[in-house]
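Data block below; observations after.
We show some of the complex, not the whole, and keep each chain where it was.
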Amino acid sequence: MNKNSSNIMALAPNTSNKRETVCIFGTGDFGRALGHKMIQSGYPVVYGSRSTQISNLIPKDAEVLSHAEAAQKAAIIIIAIQRQHYNFLIPLAEILHGKVLVDISNNLKLNQYPESNAEYLAQLLPGSRVVKAFNTVSAWALQSGTLDASRQVFVCGDDVEAKQMVMNIVRALSLTPLDKGSLLAAQEIENYPLQLFPIWKFPIFLSLGLTAFFFFYCLALDVIYTYIYERNNFSFFIAITIPNRVCPVMALILLALVYLPGIFAAIIQLYRGTKYRRFPDWLDKWMLCRKQLGLIALAFASLHVVFTLVTPMRAFVSWRTSKGIISQVLNNKTEPLSNTNAWISDSYLALGILGFFLFVLLGITSLPSVSNNVNWREFRFVQSKLGYLALILCTAHTLVYGGKWFLSPSAYKWYLPNIYILSLIVPCAVLVVKFVLIFPCVDKPLTQIRQGWERNPKHSE
Amino acid sequence: MNKNSSNIMALAPNTSNKRETVCIFGTGDFGRALGHKMIQSGYPVVYGSRSTQISNLIPKDAEVLSHAEAAQKAAIIIIAIQRQHYNFLIPLAEILHGKVLVDISNNLKLNQYPESNAEYLAQLLPGSRVVKAFNTVSAWALQSGTLDASRQVFVCGDDVEAKQMVMNIVRALSLTPLDKGSLLAAQEIENYPLQLFPIWKFPIFLSLGLTAFFFFYCLALDVIYTYIYERNNFSFFIAITIPNRVCPVMALILLALVYLPGIFAAIIQLYRGTKYRRFPDWLDKWMLCRKQLGLIALAFASLHVVFTLVTPMRAFVSWRTSKGIISQVLNNKTEPLSNTNAWISDSYLALGILGFFLFVLLGITSLPSVSNNVNWREFRFVQSKLGYLALILCTAHTLVYGGKWFLSPSAYKWYLPNIYILSLIVPCAVLVVKFVLIFPCVDKPLTQIRQGWERNPKHSE
């Protein structure tokens, strides 16, 4: 067994500044890119290939040998071959015995095969030490050296020593290895580069759908209705006025949707009297995307803030202001300051600002590097206490802003309510139920259930 | 010694996709939650319990045995028992010899016991390999699968191999292990989940106190004074006007308080002529919470910015503007553009914007992931050079804004100065002393003291 020899090779203090030889099976795109990069980092590279004619695509300083010869020259062999061709390695099992085989393959679809490629390789060659690595790095990025994105290389494998050897190579290429544990993690690592924001999908589609609905709702009431009944062409409302109605509504509803599943969960647990039964699937999925819903809500809130702040710069607004002043002058009457109006305008602005401020704070604490520096108790304090406070402030902001129109018939064009009335339904419902849940007579049993100590009925499955 | 056997178990390439059995002592809430999660991740789980009657709360696929039987089935035993009951493990010492014991316990208070629970366990069972882990994870989070917060699991222990085995389990549960070193770190790890923003406490209380003081100060001068002497009801100033006076004052003072301890430290070192004597305790504590003071200052500055930008939308402001224009019209005189006024208004706005911009930059570089990517020299450049520049710009902003009122008697209602005059005391003092410290004749000895090369007097302790 040449296990020991390979170890010595790897761990001996290499005072001569020479790195150990690495063998690459396969001269495809990724094999060549990786070889290039390794030669740059000082590794002697040997390619194992069917045809040993030196193609001019292969890095100049690399040797090209037959698979068997190449494998014998190195303790680490990178398998830059597609999974379908792994079979051809079986005859080489003897030579590959004890060697570190690095599986860098990717699939075209999520969970394409029952077992991961790396586990399949380990099954084919039980005497070799298989390590999964490098599959999350793009050949193009390796080649061009412009690794702006993640420098993390996920590594997994059952042999700790073999993993260490591969992680040393990863570090030598100026990448950051991340140990993901045993080879069982290979499936997850192989699925990783195929994903495109999987947990964001539902929140994004939900908010796109709601946005479209509210946009056309506003378009009908604010532009079309006005055009039909009042002969005013306010088509330019599409650019700012309507977006600035839709954004706050979306922000408020999505923020409420962040806290709604928690309310459902509490009710279900109270009803069942235990926390040891799974929630329905939809609730589980909903709870898992709360962070994403909250961040999208924050995006809408930010847009609302900028759209609002831009108001005085709009031609329409400055025209309306001048018109108001000029009509006051021409009628020779100056309106006195209405204290009530001043209070309403100032307090809804202040409520909105404070709500947005807390909202941004929630967003900052959900940055990975910040939330990693916060313990569970602190995280719950910020996300639950401050989050509810933000929801209360934002709901109050909307209530104060729109309060006077609730009972005014002019707010019900075509008998439809204005959208901020619609936007208040979910947040108000969440706040009312939460208020009930805080009462000691409800809160106490719930806390006990969550600590696992209590369950009302004895149930057996 | 079954140390070797357990290793082989852990490290053998498990081609049959089977994970090693894990034993859990204790069927309490956390034990059950962890068992659930482990079974989901493919680990066979055996519970060790006094009563081996299978409770229906225990995960279905788990076996329940006596402690001794359960321990024999696994190389890793999770001790989900409270510290008070650790004694009962002593009779099992023989069976637990060489096994990996995972201490997951938490205390109710910081530093409740002289030694950490994990060290206590290691003392009770010197033949076992104790690893501290999982105590920072909440049972509720494990159960519901909604780990929005930190996925980090702190792990420590004296046996490297045992630690590796536990870290592999942590990874398999989709959590991130973080090696904190030897078992001496257990105390710190056990204290961690009990903290609620400890370094934030002083800065937050300080700023709450100052905010309250300035708020009532402004209330007295701007609302009550006006009501008493001018019969004007400006009570709505509470919503925006007063907060927008308090916020910038707080931001400026807190920013100056970030740099004040550095000044004190320099003076103390110059006076003592050495850096090898400890600072007074209050100064040490102050220096440790500078980052937090700075971030709270940034929060106040951001609120000030939004409160200011919202100005033109306020009913009061638009009423005042119209009144001004109308009175110009009615008096038939148009005021010409005052170049001085234009300069003052534009320059204090510009100074404020640049100061705030640098302030935000300082905030971004204090994000953990950013400051980790910056070396000591770069960090000092940003936090010291750019920080002082921000302080200079913000002080200048306040000076230009309020300059004209300094000597005006109307600014001294009830003989009290306006709050922006108060706000300038600390920053101006900091800037003046810093200016003196920059002079070569002062800077040179200070630099030498900080490099450890010089001390004026020979002192012996």
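We call the chains A and B, going by the order they appear; numbering starts again at 1 in every chain.
As a convention for this text, a contact is a pair of C-beta atoms (placed from the backbone, for glycine too) under 8 Å apart; a residue touches a chain by one contact, two chains touch by 3 or more.
Fair warning: this is a prediction, and the values are worked out from it, not measured in the lab.
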{"item": "Per this structure file, total copies of the shared sequence (2 shown)", "value": "3"}
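Definition applied: only the chains that are shown with their structure count from here on.
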{"item": "Intercentroid distance (Cα basis), subunit B paired with subunit A, Å", "value": "23"}
{"item": "Subunit B-facing residues of subunit A, complex", "value": "115, 119, 122-123, 126, 129-130, 158-160, 179-185, 265, 275-276, 279, 284, 287-288, 290-291, 305, 308-309, 311-312, 321, 324-325, 328-329, 334-335, 337-339, 341-347, 349-350, 353, 356-357, 360-361, 366-381, 383, 450-453, 455, 459-461"}
{"item": "Parts of subunit B lying in touch with subunit A, wherever the complex brings them together", "value": "11-15, 17, 19, 28-29, 32-33, 42, 56-57, 60, 136-141, 143-146, 148-152, 164, 167-168, 171-172, 192-197, 233, 235-236, 239-241, 243, 299, 302-303, 306-307, 309-310, 312-316, 318-319, 322-323, 325-326, 329-330, 367-370, 372"}
